[in-house]
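A protein chain is absent from this complex, but the other protein chains hold their places.
For subunit A:
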Amino acid sequence: MQVVWLRSSLALRDLQAFIQHTVVYCKMDPKLKKTKNSSSNSANSPDSTHSSFPFPDEVLERVLSFLHSHKDRSSVSLVCKDWYNAERWTRTKLFIGNCYSVSPEIVARRFPRIKSVTLKGKPRFSDFNLVPQHWGADVHSWLVVFAKVYPFLEELRLKRMTLNDESLKFLATSFPGFKALSLLSCEGFSTDGLKAIATHCKNLTELDIQENGMDDLGGGWLSCFSENCSSLEVLNFASLNSEVSFDALEKLVRRCKSLRILKVNKSITLDQLQQLLVLAPQLIELGTGSFQQELTPLQYEGLGIAFSNCKNLQTLSGFWEDTSLHLPVLYAACPSLTFLNLSYATLRSGELAKIVAHSPNIRRLWVLDTVGDKGLEAVGSSCPFLEELRVFPADPFEQDLHHGVTEAGFLAVSHGCRKLHYVLYFCRQMTNAAVATIVQNCPDFTHFRLCIMNPGERDYLTNEPMDEAFGAVVKTCTNLQRLALSGLLTDLTFEYIGKYAKNLEALSVAFAGSSDGGMQCVLQGCPKLRKLEIRDCPFGNAALLSGIEKYETMRSLWMSACNVTMSACKLLAKEMPRLNVEVMRDEGSDESQADKVYIYRTVAGPRRDAPPFVVTL
């Protein structure tokens, strides 16, 4: 039974306004009984079976099925029991930011109709070798439960999880409708596991393998796709090194007419790439293979034509190895590009300048610091719509100051690209004044990640700490969600953060601060803080315990090489039973020191798979 007034083409904006209005109204009167005219879209629904609401279950569920954001769904589920139930029946996408915050069984009980799962595991600092091997985050126990409860699971997206080939085989054979697999920064598996996926998942639309700690035993997995497989839309194997059968790849691309994202690996040569482009001019995202090869003039021309025929191309990446030779073939495709990832190419300023001159519509640009300040100047003058810039270091362990980019490059970009809101910038020198100017030019930063590569580096002109730089950032950029600090910083930086960064959700701190006061300012001042990761700072027990009330509102806290002791951790664990307080000790350190502390909220209790070196208090 559908209530007549509910249009099936309800605009999402109207829907959200409707829900917000109703949520507000219900919160005003929690004991709401049967009422008429309860909202702007009031219903005549004599058939309503609710005691609290004028809408039948089916209507509410239909309405809620338009909601996709997991944050919105979370809010909706908190309104009242009926809404909680309606929400859980209509949720099809599951997002779990910390795999240990909940258990597979709890999830299975609450959500009966899940088709897509995103799971994140290890703490982010594991990317930088701060988390020992065999820490956990194994996906297998999740898969076992999913196989029972969600046999129609279609998508699995894992980040920083551990999985082995047996798990991949289990996945491939347990879910007949499985469509999309995405593995980012995972570890423990090999290309044999990929063979299982390619072989058994007959309806695969997406295989996205990125930056994993996996064993590449050969490219034979690609040949495991059946000749009937024509459903692929996304194929990304750029980070695998082994040679694949070009014949198999070519046939696959030929069959899969809906292919929109193709990112190949280094083994694919330029003339092979050209052949692929001719078969798939509909591509939206392309990752090239090796971009260096001897090309005859005819091949070169053919490649240029192939690129110019890709009218939908928005993203380009790849460019493995030195690529100066053949970049002009791209120029025809550049005007439509919105995302250009050159972060594996050691381009110089002149080469970058030429590319960006052809790419005025770029929104996101990733480069290596080999482009230098001059290259970034070219970006500033050519890319007025730039929103995101990431500059990675080609030589991060080299102390030589003459390499890379400086504050001048960043300044140049900020002058020309006023819409910049996301930056990741690795450099060797910076000044407070430059950062202040940068945020004056670009006040809309939501993500500001500055890495001055020498720990504890001062403003190189004034020799002062970098406090004022980050002070300027938090004062000016009121929408700041994510901040990563570097350079010599005193507690003043943290006072600024606590006072001004009211929208801050994620903060990353290293080699900074003077006393417990610093961390306390942040814990007390940032209401939206969800993720805090700290290493090598002089924050101790008082700082840790000052956040005792806060940690349940956050996803997690990581503290390593600080001044925290076991006794404080034990106290925290005792007071807050819904937190897991996990400690890892370094070899040879004092028994009372808590060298690495990982604290996270959970409804699943202490984890049962903790290795011996992880102590849950």
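List of remarks:
One rule holds in what follows: a contact is a pair of C-beta atoms (placed from the backbone, for glycine too) under 8 Å apart; a residue touches a chain by one contact, two chains touch by 3 or more; residues count from 1.
The rule is simple: contacts and distances are computed from a predicted model.
Within the choices "Pyruvate dehydrogenase E1 component subunit alpha", "Auxin-responsive protein", "Coatomer subunit zeta" or "Histidine-containing phosphotransfer protein", the name that UniProt assigns to the complex's undisplayed chain is "Auxin-responsive protein". Across the entire complex, the residue among A:P151, A:P335 or A:P396 in touch with the chain not shown is A:P396. Considering the full assembly, A:F426 is the residue among A:F55, A:F178, A:F426 or A:Y598 that touches the omitted chain. Only one residue from A:V63, A:L303 or A:C451 touches the chain missing from this view: A:C451. When the omitted chain is restored, the residue from A:C80, A:L130, A:C224 or A:A408 that touches it is A:L130. Of the residues in subunit A, those that touch the hidden partner chain are 125, 127-130, 133, 164-165, 185, 187-188, 190, 211-218, 239, 241-243, 292, 294, 321-322, 324-325, 343-344, 346, 348, 351, 368, 370, 392-398, 403, 426, 451, 453, 455, 484, 508, 510, 535-536.
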